[in-house]
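For this view, one protein chain was removed and the others were kept in their places.
Chain IDs A and B follow the sequence of writing; residue 1 opens each chain.
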Amino acid sequence: MSDNEVPPLTVSGVSKVYQVRGRDRRTVTAVDDVSFEVAPGAAVGLVGASGSGKSTLAKMITGSVRPTSGEIRFGDTSVGQLRSAGLRKLHHRVQMVFQDPYGALNPLHTVEYTVMRPCQNFLGMSAAQARDRVAELLETVGLVPAGQYAAKLPHQLSGGQRQRVLIARALGSDPELIVADEPVSMLDVSLRAGVLKLLAELRRTRGLSLLYITHDLLSARLITDEILVLNQGRVVERGQTKQVLQLPTDKYTIALLNAVANPFATSRGGLGGSSPRGGTDEAPSANGSKANGRRTA
Amino acid sequence: MALLEARGVNVVYEPARGQRIWSVREADVTIEQGEFVGLVGESGCGKSTLGFALTRMLRPPARMPSGQIRFDGTDIASLSGEQLRRARRGGFALVLQSGMNALNPVRTIERHFRDVLSAHARPGDDLSRDRIRRRAAELLEAVRLEQAVLSRFPHELSGGMRQRVSIALALSLQPRMIVFDEPTTALDVIVQQAVMDTIKDLQRERGFSAILISHDLGVVLEATDRVMIMYAGRIVEDQPARVMAHGLHHPYTEAMLDCYADPRADVVKLGGIPGTPPDLSLPNVGCSYAPRCPLTEEICRTQDPPLYPLAPGRAACHVRARMAHVEEEVGSVR
Partner (left out) sequence: MTVITSVPPPEGGLGGKASPQARGGPGGSSPQGWYSAVPGPLRFIGRALRTLWGNGKARAGLIILGIIVLAAIFAPLIAPHSPTATTFAPYKGPSATNWLGTTGNGQDVFSQLIYGSRISLIVGLCAGALATLVAVTIGLISGYRQGPVDEVLSFVTNLALVIPALPLMIILAAYLQGHSVWTIVLVVAFTSWATGARVIRSQTKTLRTREFVTSAVFSGERLFRIAFRDILPNMTSLVAASFLAAATAAVLAEASLEFLGLGNPSTVSWGTILYAAQQQNALLTGQWMMVFAPGLAIVLLMVSFVLINFGIDALSNPRLREK
C-alpha cells in the first residue's frame, strides 16, 4: 500500500461525557472538545497523565467507545457511527498495540495463532498462507528464528518479546494507522529503546501513520514529530515535539517534563520556574482523585 | 552496628520437581541506620526476591537454603512464627508494588489500620475506636492524604492514593526499616514523582532505613543515598548515588545509564541492552554478564568476578577493576 493511499485521521471537536451512577449523580467529562489530525505517514503523540483522557480518545478512535459529540473520520469513514460489521472493517485499517504485553495475549494461544488470526480474518488467507506471513512478520519485528518463536506461549517470552508479538499481530492486517497505547510503559527501561526503534522503523518502511499515547515525554520525543498535551480532557499545548519540549508554555507540560526521571539532570527545577511539588501531594490537576472527579474510562 | 547485615544470602526457587532456579546468589547487604538504599535491576534479576528474603517474606516454593540475616543484632533468619511477628513491630515493614493487590477490597481503609494495629498490639495498648482513628488520621496526614479517606474502600481511591495508604500502613508499626518493592511502577509519571517525594520526605523526617527496589535506575538515583545493582541474582555494583551519573562503572550499570536521556536535548539518543539475562536454572561459569558485555575478555568467561573495590564503592568487573588499579598506580607514580 503506497503512502498516498493512506488517508488522514481527522478528529474534530470530539467530547466524551459519562453519566456516573452511584452515590452522587454527576457527569464526568473525560474528553473535552479535542481536535487534531494525523497526516498520512505522520507520527503524533498524545501525552498526558492518567485521567487526561488520552486512553478514552484512543478508544474512540478505534471504535470501542462512541463520542458524545464531535466527529472522527478516517478517510471517508466516520468512526463514531460504526456498528460491528463496520468496526471489523475499520480494524482492518486501524490497529492497536496494547499497553500490557501479558494481559493482551491469550495465555493459552501460541504466538503463531495470535498473529495468524488477523491475516486470516482480514486478508482472507488460508492457514498455510497465514503461517508464511506470520514467519515474515516475526522476522520483521525481530523475533528470529521465526520458526522457534511461532510455537511459544506467552509465559515463555520476556516482556519485550511479548510486546513485539503484539506489534506483529497489529501488522497482520496490513493496517494504515497504528494506535499505540503506552506500548513500553510496562516494560523495563532497558527494553524500551528496542521496541521504540522497531515502531519508528516500521513507520518508515511501511508508510504507516502512528498515534502514540503515553505519559512519558522521553519516548514521545523519540518517536513522534508532533505532540498534543492533554490535561483533564483538554488539549493544553500542541506543536512540533522538539519545540514543545524545549520551550513549553503550559504549566502542566512543565510538570510532565520535570517528572521524567533523568540521572543526568542537574536540577529538577526545569524551565519556567516553579515546580509544582513541595507540600502538595499530586501535581496540579494531574489526578483529581481527591475530588473523586476523574475516571480514565 | 549496622541495622541490617545480611551475609551470603541464597534463595532458590523450586516451582516443580527437578527444577531449581537460583534467584539470589551469595548476596551481602549492609544497611546502616537511617540509610536509604536502592536495589536496581531488570525484571527477573532477583531484586524483589532479595527484598522478600531480607524481610522474611519468602513463601514456598522459594526458600533460603543458606545465609545470615542480622537485624539490629538479632539473627532473624532463624526466627519463625510468633517471634518473627514480634520482630516486625518496631522492626521492618514491606510496601508492595500494587496498592490494589495489597489492600483488601472489601474493607474500608480505617478497618485496614485497625487490623494492622490490633494484630501487632502489645498488652496495654489502647485499641479503642477513637484512638485508632486518630492514629490513622495522623498517619494519613503524614502521607498527605485527608482524613475522609478512612471511610473509603480501596477501589474508590486512585492508584497513587492506594500506594500512599500502603505506605501509611507500613509506617503505623513504626518500623526501623521499610522495604519498598517497586512502589511507583504502576503509576503514571506525575503521581510517581509525587509519591517518591513523599517517601523521601518521610524517610528524612522519621529516619527509618529504607530499601527501594526498582527496575528504574533514574527514579532510584533521585531518591537514595546508595545504590546496589543486581544482575542474574548477584549484586554487581554498590556505589553512593551521587557518583553514579559519571565515571566508570560496571558495564551493565553503564548500559542502564544509557537508557536515560533528557527529552529537551537537541539530540536525543536512547540505548537499550540487547540480549536476555542468563538462565538461572543452569550453573553459571564466569561472569554472568559476559555474553552481553562490550568489554568481555578471556578471564570474564572463566572466572566469576567478586566485588572488587571501585572507589568509592565496589563493582564486580574484572576489566574495570584492572583499569582502576592501573590508574591508581599511574597516579601514584606521578
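Everything below uses one rule, namely that a contact is a pair of C-beta atoms (placed from the backbone, for glycine too) under 8 Å apart; a residue touches a chain by one contact, two chains touch by 3 or more.
None of the values given here were measured: they were computed from a predicted structure.
Only one residue from A:64, A:78, A:126 or A:240 touches the chain missing from this view: A:64. Only one residue from B:112, B:176, B:250 or B:264 touches the chain missing from this view: B:112.
Residue A:157 is the one among A:157, A:193 or A:213 that touches the chain missing from this view.
Remark: the omitted chain is touched by one listed residue; of A:118, A:142, A:183 or A:248 this is A:118. The omitted chain makes contact with just one of the residues A:15, A:29 or A:95: A:95.
What subunit A contributes to its contact with the hidden chain is residues 62, 64, 88, 91-92, 95-96, 98, 100, 102-110, 114, 117-118, 121-122, 148, 151-162, 166, 169-170, 172-173, 186-188, 191.
Just so we're on the same page, only the chains that are shown with their structure count from here on.
Separating the centre of subunit A from that of subunit B, both taken as means of CA atoms, is a distance of 31 Å. Residues 49-51, 158-159, 188-194, 196-197, 215-218, 220-222, 242, 245-246, 255-265, 268, 271, 277, 280-283, 286-287, 289-290, 292, 294 of subunit A are the ones that touch subunit B when the two sit in their complex. By the touch rule above, subunit B contacts subunit A in their complex via residues 42-44, 143-146, 156-161, 164, 187-194, 197-198, 215-219, 221-222, 244-245, 255-257, 259-264, 266, 268, 270-274, 276.
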